[in-house]
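Note that one protein chain is taken out, while the other chains of the complex remain in position.
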């Protein structure tokens, strides 16, 4: 694997989930794979779970890790081509990416959506430029429109805990005070659409995700109806895609509560975190037996460890190929 | 050891000091203990000595270390229960601690005093919640009311250098321009009270520490009288406990100088650093032969290394217990 930016970069998601679950059983079984290999983690905005889980997974695989919070430790990157850089941007992404590629065998990169210009965000221009100019395998640590490591961890969590072959999974919008990207919701939908689950999305009108992410999911604007008989409920806020980046409603009545949980098939309740208590999810659910949020957080390690292993395997096999050629 | 938050968590402080001194002699003797174990260091405010000494000690023990400056790299934590999180706090300490517990075998955590609400600070609410929700052994890297790793390093320093079995140790208040917590002074007093030294505290009136920390110490408001015959003088500023968080006096005449040193038994002069030269301590003392501040800083490594070893030993023995059970 040379790029992990969406579910479309995965040739066999069942095999990837199986690999992640195998890593979870024996976390240090492949620690020789990463010897003398360096992972660079580049963040353009803050991270807790993603940074720590990726760092941990890389260490489990015997890699060295270098973390760079470019927003805090570095400077503003120029991402437009052909401009005269006489303003506040200090370095062009062409050079920054190229340099980091010189120092790292694999790079994890996090960009983010500006939530102002939809075309710009959905073009994934910054992420794609970074991939192009760094010249080494890249793993998305979240980009403007997707968060594939989160989605893989979510899928692992459902696969571990599902009681039927084809569970009903509901992605439900939840209220928030800040406009948030659609990345986690998009990505979750994208992965669910690749798996043969009964997948439903529910949200107030006006919050429809982009058609390419909705895919074959059933969309229901009535949350209670959507939740009926659900085995897993994924709670997440996102801002409007149509009225791009806007908050359209306070979302009264959309918080996930125990009362709503009664409508489900005793569903496991999921959230990618950080979560706003009392707004997105009630305390009673987060502190109760149905919450799977820590399971998801734990599975972030095994998700990225499986992806890193695939990248390392490819690097090593190419290295062997080169050695053979040079014989 | 599953918690190191105060001297009360230590069953035998003599044994702990002996362990620290043994680690100092052979820093890498136990490097197999930490193999495949991860230490998370979580800071809610800046750190120099504590971060570097703890990182170094953990590496000496063969551990992996992940550092998270939550104040700089992360976001504001909510610590109150039952609130609707529709303000500026992004994540509740229940989830943040729980997640970090998923990624780390041991966590070092630093919280701090707000110096506004005494009851809140002295309840150690944030620190205790973190311990409760992270679910793994926790080492205090300083909390609102205590700094036990500093105190242990201080004790090691005195034990290494004392010339009599029962030295006279004087904790003296010093002037400062900013209101500082009582944590270092409280903690030093707490540890001194556990050891059979001749322990004296001196400060201007109004600066009395909380009774539970003063304990059996002799309190003298006249600094010169207190310093008479001292073998060790610990210099430290703190703000008022009674008039909570306030600076009551500029403290003219309370700076430790060579002239005052003449009153002592050629005392070793200690400070936890950072120190304000010319305000808390004179240049002549800090640059002279009686200063022990670098000895203390060095002993921070062995203090935390001894504590980490005790945590690792317990984790490993429990792991063996589990293995036996699962046979």
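Note that the chains are named A and B in the order they appear, and that numbering of residues resets to 1 at the start of each chain.
Please note the rule applied: contacts are C-beta pairs under 8 Å (C-beta built on N, C-alpha and C of every residue); 3 or more make two chains touch, one makes a residue touch a chain.
These figures come from a predicted structure and were not determined experimentally.
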Contacting the left-out chain in the complete assembly, out of B:86, B:257 or B:298: B:298
Hidden partner chain, touching residue among B:206, B:229 or B:274: B:274
Residues of chain B in contact with the chain not shown: 27-28, 46-49, 51-53, 55-56, 59-60, 69, 72, 177, 273-279, 283, 286-287, 293-294, 297-298, 301
Positions on chain A where the hidden chain makes contact: 36, 38, 40, 64, 66, 68, 70, 72-75, 78, 81-87, 90-92, 94-96, 98-100, 102-104
